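The complex is shown incomplete by one protein chain, all other protein chains being positioned as in the whole.
First chain written, first letter: the chains are A, B and C, and each begins at residue 1.
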Amino acid sequence: MGIVLGTNRYGKAEVRLVHVDRSTPRHVVTDVNVTSQLFGDFADTFHTGSNAAVIATDTQKNTVYALARTGGFTTIEEFALRMARHFVDPRYPQVGGARQEIEQYSWDRVDTADGPHDHAFVRAGTETRTVVVTRHGDTETVISGLTDLVVLKSTGSEFHGFPQVEYTSLVETDDRILATSVSARWRHLGTDVDWDASFAAVRATMLDRFAQIHSLSLQQTLYAMGEAVLEAHPGIAEIRFSMPNKHHFLVDLSPWGLDNPNEVWFAADRPYGLIEAAVTRDDVSADDGAWAGIAGFC
Amino acid sequence: MGIVLGTNRYGKAEVRLVHVDRSTPRHVVTDVNVTSQLFGDFADTFHTGSNAAVIATDTQKNTVYALARTGGFTTIEEFALRMARHFVDPRYPQVGGARQEIEQYSWDRVDTADGPHDHAFVRAGTETRTVVVTRHGDTETVISGLTDLVVLKSTGSEFHGFPQVEYTSLVETDDRILATSVSARWRHLGTDVDWDASFAAVRATMLDRFAQIHSLSLQQTLYAMGEAVLEAHPGIAEIRFSMPNKHHFLVDLSPWGLDNPNEVWFAADRPYGLIEAAVTRDDVSADDGAWAGIAGFC
Amino acid sequence: MGIVLGTNRYGKAEVRLVHVDRSTPRHVVTDVNVTSQLFGDFADTFHTGSNAAVIATDTQKNTVYALARTGGFTTIEEFALRMARHFVDPRYPQVGGARQEIEQYSWDRVDTADGPHDHAFVRAGTETRTVVVTRHGDTETVISGLTDLVVLKSTGSEFHGFPQVEYTSLVETDDRILATSVSARWRHLGTDVDWDASFAAVRATMLDRFAQIHSLSLQQTLYAMGEAVLEAHPGIAEIRFSMPNKHHFLVDLSPWGLDNPNEVWFAADRPYGLIEAAVTRDDVSADDGAWAGIAGFC
Partner (left out) sequence: MGIVLGTNRYGKAEVRLVHVDRSTPRHVVTDVNVTSQLFGDFADTFHTGSNAAVIATDTQKNTVYALARTGGFTTIEEFALRMARHFVDPRYPQVGGARQEIEQYSWDRVDTADGPHDHAFVRAGTETRTVVVTRHGDTETVISGLTDLVVLKSTGSEFHGFPQVEYTSLVETDDRILATSVSARWRHLGTDVDWDASFAAVRATMLDRFAQIHSLSLQQTLYAMGEAVLEAHPGIAEIRFSMPNKHHFLVDLSPWGLDNPNEVWFAADRPYGLIEAAVTRDDVSADDGAWAGIAGFC
């Protein structure tokens, strides 16, 4: 019997990089937050403090900036793969694998009286595009995603038919507000993908499904969104969702002789429902390791 | 010599209201956060705990929801005025004045394969539209605004010519990233305003000026934005800004033989520059009272 | 009629400084966040972008670190005064005044098997000690304070006797939870103060009053806290509070045949009551300028 080091991983988190493509006067800005982590044969530093094998987290940070200069920045998927391949390489035999997580914040061009501006931008949307790339030896897994895509339906949502068990008091409804903040992550089967096109298509599919489905439960909505993504994208193995049910409560105005035909709502903060589920193909491997460390999805 | 009650104000903060206009199948959603406060002859509760004059903060909350039902919800300016007029009224002689602060979060319709959806929405942008209405007796002041309008210029910004004083080490630059999160508030001279049109025009003017001006300092950019707003809007008395200088530092890649022609930047969190200033007409009264309580603007 | 620059102020915000006093093996750690701002004759940079008068915000940041080295760090009040005196000085004729705001985070020594450790520390408490020093020419004002001092009484709080007006539905209670997050700021009449002793005494007085008073309203509690501070501290001119009423609602368990004798509560997030008030001596000048820019207190 003894005490041993278990699973471990280390690196530099939240390296904030803004890349400006100035190859034409019409600049392109890419705004990302990179977390680089390595795993492998690093037990010595845990046991003795010997850092002879440790690629310093500061070096991982420098590598983000250097690779952005040497290879530019197109998509977060491509960049994360490039980072992972840089570190999981024969010159670093101690590195068994790398995990590269990137968030991207979107910007629009400023609309001016003379049209969209060449080099002035305004932050767009609350949502964040994400990727987690894991390279374990020669095996690469890309999980694309987004978080904080906040959506709401002002009608077209019911909730009823649930059992009356101990402590049930909820009243059934055939017309409620349905609101959630979509966090979704999807695992690609390969790496030869047009990442931007794929992301745009998945996002559009999810929004379309959310809007079009008459909802009987948030679970049903979630599954339909996932199913539609998998149907349209044979290169995607599975998609996982974490969706809070952001409750909106109809305000009771009857004490003052007022009706409230689903017009005036209180948007609650906490508690909230929370639905977490995966939609997957039945003929793909699970690959749970690639999901490790993704909060809400592992 | 004695100890006395000074300036005071009380109410209910952050009443979350979502109003759905269902008058046609094409719903309109308005998502706001209302803070209602009253001031006047309320010393008794401070001195003795007697609440005989106190309009309960819970009642102020209820009033938000009731007025949204009885009068609907068009703009935050109109609603804040309606709230203030409800409370500053002869039936409540103890109420000397009211302060109504509202934040509004914007939503777009979801784009579906069949076009913009009637009742499905997606949160738009990171910015918040704001209003603070103060009604003091019969005097009403409306201060419209926005916060968290995050903008960035990838070129067209210089900073040099500052004095070399003790502890100066900053290097002059003729090409830097200029980024800020605009918080702006502007005071109207009256209340007979097309609030939505006015807001849209002021926002567009600010963005246009930010984009178009070749910047020699964030102060210069700020002033030009304010001046343009006042020039275009005779009904606006003054505009105040609080603008952080969100520093982006060019990464030094020379240790590895790499140049960096303004392409790879580190976006810093803290510290940040902070410019706070008002641009005002020279023939209007100051009306500082209306600005009381607006964080960053008083 | 014209458009002119109004009140303005600029500087560097949130300079994070950790100072370690290593004069003995028993280290003393001081952890602060400094915001330095200047005002005066800086119109040129707004109007023309000429920075000839502008003491760069980067220089203000450097000054924080340099003064921490040359003069050490005892209290935030002393350091803020030193910063203000550095900049409001004949060598900088353009500087009319300075505003120095500092937050301090507290640390305890780690308790080990061998007693409190010499150089290992653990963050203590959620509250933040604050100061705002304004030096305008030769006039100095020191406003000490604290934020996020979260307190709760599980009994000894009533709320009743409020008028039944339109939209009132709140039920009177003679036993509720009273909870708030105290933000308080107090203005000293001079600068010859034992700052640490004064702070500790004011904090203790506020806590004692909050605990001991049988509350009939949060307003009454607030006033009693302020009155006690002024009674005990002749050197303090006034004290201002911003206190949210963090509502705890008794859960109705009667649908399941359960009583709830004030034991099971739901702690709500929003909305919350908000009480803002000053308690002041009646024979001191108002000095409102010193309060400018303090969110929630101006």
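Quick notes on this one:
By our rule, contacts are C-beta pairs under 8 Å (C-beta built on N, C-alpha and C of every residue); 3 or more make two chains touch, one makes a residue touch a chain.
For clarity, every value in this text was computed on a predicted model and none was experimentally measured.
Considering the full assembly, C:21 is the residue among C:21, C:41, C:89 or C:231 that touches the omitted chain. Among the residues A:90, A:161 or A:257, only A:161 touches the chain that is left out of the figure.
Only one of A:72, A:96 or A:273 touches the absent chain when the whole complex is considered: A:273.
Residues touching the missing chain, restricted to subunit A, are 1-16, 35, 37, 42, 45-59, 61-63, 66, 91-92, 159-163, 165-170, 215-217, 219-220, 222-223, 226-227, 230-231, 238, 240, 244-245, 270-283, 292-293, 295-296, 298 (touch as defined at the top).
Considering the complete assembly, subunit C touches the hidden chain via residues 16-22, 27, 29, 31, 62, 65-66, 68-70, 107, 110-114, 117, 119-126, 149-156, 177, 204, 207-208, 210-212, 248, 251, 253, 256, 258-269.
Residues 166-167, 169, 255-256, 269-270 are the ones on subunit B that touch the missing chain.
The rule is simple: only the chains that are shown with their structure count from here on.
No other two chains have as many C-beta pairs in contact as B-C.
Averaged Cα coordinates give subunit B a centre that lies 23 Å from the centre of subunit C. Per-chain CA centroids place subunit A at a distance of 30 Å from subunit B.
Listed for subunit B are residues 16, 62, 66, each touching two or more other chains.
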